[in-house]
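Just one protein chain is left out here, and the rest sit where they should.
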Amino acid sequence: MAAPLREILVPSVAEGGAIEGVGIGWARRLSLDIVIPAAVLILIAGGCFLGPLILPIPKPVGGNILSANLPPFSPGHILGTNPVGNDILSQILYGGRVSFEVGIGTNLIGLVVGGLLGTVAAYRGGVMDAIIMRILDVLIAFPSLVLALAIAEGLGPGELNVIWALSFFTVPAFARIARAATLRLREQTFMLAAQLAGTRSWRMLFRHIAPNILPQLVTFGLLGVGVAIILEGALSFLGLGVRPPNPSWGNMIALGQQTLTAQPQLVLIPSIFVFVTVLALNLLGDALRIRWAVS
Amino acid sequence: MSAEQPTLATLGGSPSSTSKLDRRGASPEGVPLLEVQDLHVRFHREGGQVLAVNGLSYRISAGTTLAIIGESGSGKTVSARAVMGLLPETATVAGSIRFEGQELVGLPEEELRRRRGSDVAMIFQDPSRSLNPTMRVGVQVAEAIRAHLPLGRREARERAIELLRMVRLPSPERRYLQYPHQLSGGMRQRVMIAIALACYPKLLIADEPTTALDVTTQAQIMELLLELQGQLAMGLILISHDLGLAASYADEVIVMYAGQVVERAPTRELFAHVRMPYTRALLDAVPRLERPAHSLLPIVEGQPPDLSRLPIGCPFAPRCPRADDACRQAPPLEEHEPGHWWACWHPHRDDGGER
Partner (left out) sequence: MTAPPTTNGSRVEMPSGGEALLEARHVVQEFELRNFGGGRGGVVHAVSDVSLEVRAGETLGLVGETGSGKSTLARTLLQAPRPKSGEVLFRGVDLVKLRGRKLLEARRHLQMVFQDPFGSLDPKWRVSEIVEEPLVAYGVGRRAERRRRVDELLDLVGLDPRRFGSRRPRELSGGQCQRVAIARALTLNPALIICDEAVSSLDVLIQAQVLNLFEQLRRELGLSYLFIAHDLALVKQVSDRVAVMYLGKLCEVGPAESIYREPLHPYTVALLASIPRPDPAVRRPQAADAIKGEPPSPIDPPSGCRFRTRCPRAEERCAIEEPPLRPLRPDHLVACHFPLSQAGDRASVAAGPRGALPDQPSEGSGPTP
C-alpha cells in the first residue's frame, strides 16, 4: 500500500530498535524555539516572585515623598521612583506578581472548569451537551471587555475579583475547545476499543480523553495567560481591579499616563514588561503547539 | 455506448493538438520514451539522511506498460515523483532521467512545469484527496486543459466534456457540473484520469490508481487505462504493491526493495522464473483463492529496513532465508538471463515452473 510522502520520510522501525530521538527523554526534545521564551518567562516570573525575597528592594508602597520622581539609575532606585516616591522596580516586581497570578489563575480555572464542562458535554452529548453549550454561548456572545468591566464593577476592586471576572470568559473559551477536541477524539477507533475492553465512563474521561486533549488546552492556556495579563492591565487602567497604591502593571500605566511627556519611563517601563511577557508567552505557546501537533 | 466513444480522429482542437495526436512512431528512432539511469534520491532530515531511492535504472517505450512493484518504503512513489519533478525542497536527486532523450534532472521548475501534464502526467492513489472539493469536476478538467493549450473557455469546456466521455463517465454534461463529493470513488478516479489525459501526454504514471477502489471498480478502471493507452499510444507506468495487477496488465515488471531494483523482467518471464527471494516472498504472501483454508503461509520475518540506516550489502539480507556471509557485499543488478535482471547472490533456480 502506498505510503503518503510524509510516512516515507519517517524511518520505519527496525525490529526491536526505537525510532531515533523519541522516547529518549526530555533533553532531546528541547529546541531553541521553546527554550528561549521559556527562559525569559522564568526570568521574569522568578524576578517577580523571588526577587523581593532575595534582593534588597524597597517596598512598593509607602515611599518617601522626598524621593519622588527620581530618574532611572539613581542610587538605591535602579529604575527610579514615581511621583509618590515609590520605587519603580519594586512596583514592577510586585505588579508582575499580580499579572502572573491573574493570568495563571484565570486560565487555570478556565482549563479545569471549562475543560471539564466541554469534555463532559461532548462525551455525553444529547441534552446535557445542548444545555451546557447554550449557556456558554451566551457568555461568549458578550464582548469580553464589557463583560469583564461589568463584573468587576459589580464585585468591586481587588485582584481576586479580577480573576473571577476574567474567568467568566476563559471558562467558555476552554469549554469550546475541549468540546471540539473531545468530539474529534470520540470518533477515534481507540475510543471504541477502550469501550469494548470494558472501560467505564469516568476512566475514559480521565485516562483516555484528558491526556489527549491536554496539550491543546495547555497551549491555548499559554496564549490565554497573555490575553489575561493584557485584560488585567486594561481593567486596572480603567480603575477597576487592583487599586493604587498597590501596584499592577495596568495601573502603573494609567498613572504614568498623566505625566507622559515629563516622565515617559513611568509608562514605558511597565509597557515593556507587559510586551515582553506576553510575547514570550505567545512564542512559547506557538512552539509547543507545533511540537505537540506533530507527535 | 461504444459508438459514441470519441477516438483520436474525432477529437478536434487546434492544429498543434492534432499533430500531437498522430504521433505513433513519432518518437525519434531508437530513443526510449523514458530512461532512468542510476537514480538516487535523498531526503535531508535533522539527524541524517533518508536514502529513499538508491540506484534505480529502467526504461520504457511508447505503448508499453511497466509495473513497478514494491511495499511501503521501497521508493516506488518517490521515484515516480522524481520523474515528475514533484519532490519537496529537502530532496536531492542524483542520476539521470531522460524523457525522449532530454535530461530532466536539474531542469528549472519552469521547464518541468511545461512538461508536467502535457508530456508526462500522473494519477494518484486517492482521488478524493487529489481533487479540489470546492471546485466542480468539469472545471478542474478544463483548467488542466487550459494550463497547456491556448483554448478559450468554451472550447476548453467542450473538450473537457469529450474527455469525460472518453473516460466513460456516464452523463458527462451533467457530471461536468458536479462536485467531487457527489461522485463515487470510481467516478472520481475517472475524472482524475481525464485531467491527466487532458493534453494527451506521452507517458502516464499511475501511482496505486486502484488501491482505494473496490475490486469490481478496479477491473473497470484498469481496462479503461489500457484502452486509453492503446488509443493514445502512451507509455504507462503502473506503480503498485499488487503483483496480481502486474501479472494481468503489465508488459514488464520491476520489483523494488529499499530504494533499489532487485529484479526486473518481462511479465511472463518473471512469473515463470522468479529468481529473487524477495519477489518469491511477495508471491507467496499474496492471498490466493486456490489456497485451502487454515494453511500457514510461507513468511519472511522482520520489517523493511530503516532508510536512514541501511545495512551494508544486500538490503534484504537481514530477512532473507537464503542469506549468508557473501550477502554482506551488495550484489549488483545484472542481466543474468536475456531480458531478466536480478541482484542476488543466491537466486532461486528453476524448479519446474512457479505459481
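In order of appearance the chains are A and B, and numbering begins at 1 in each one.
Everything below uses one rule, namely that a contact is a pair of C-beta atoms (placed from the backbone, for glycine too) under 8 Å apart; a residue touches a chain by one contact, two chains touch by 3 or more.
Owing to the predicted nature of the structure, the values given are computational and were not obtained by experimental measurement.
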Here the chain that is not shown touches A, B
Sort through B:Leu151, B:Leu164 or B:Leu283 and give me the one touching the missing partner chain.
B:Leu283
For the chain that's not shown, point to the residue among B:Asp207, B:Asp242 or B:Glu263 touching it.
B:Asp242
I'm checking contacts with the chain that's been left out. Which of B:Gln37, B:Ser72 or B:Gln231 qualifies?
B:Ser72
Identify the residues of subunit B touching the omitted chain, counting contacts across the whole complex.
71-72, 170, 184-187, 214-216, 218-220, 222-223, 241-249, 267-268, 271, 281-289, 291-301, 303-304, 355
For subunit A, enumerate the residues touching the unshown chain of the complex.
1, 12-13, 16, 18-19, 22-23, 188-190, 192-200, 203, 207-208, 211-212, 295
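The criterion applied here is as follows: only the chains that are shown with their structure count from here on.
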If you average the CA atoms of subunit A and of subunit B, how far apart do the two points sit, in angstrom?
51
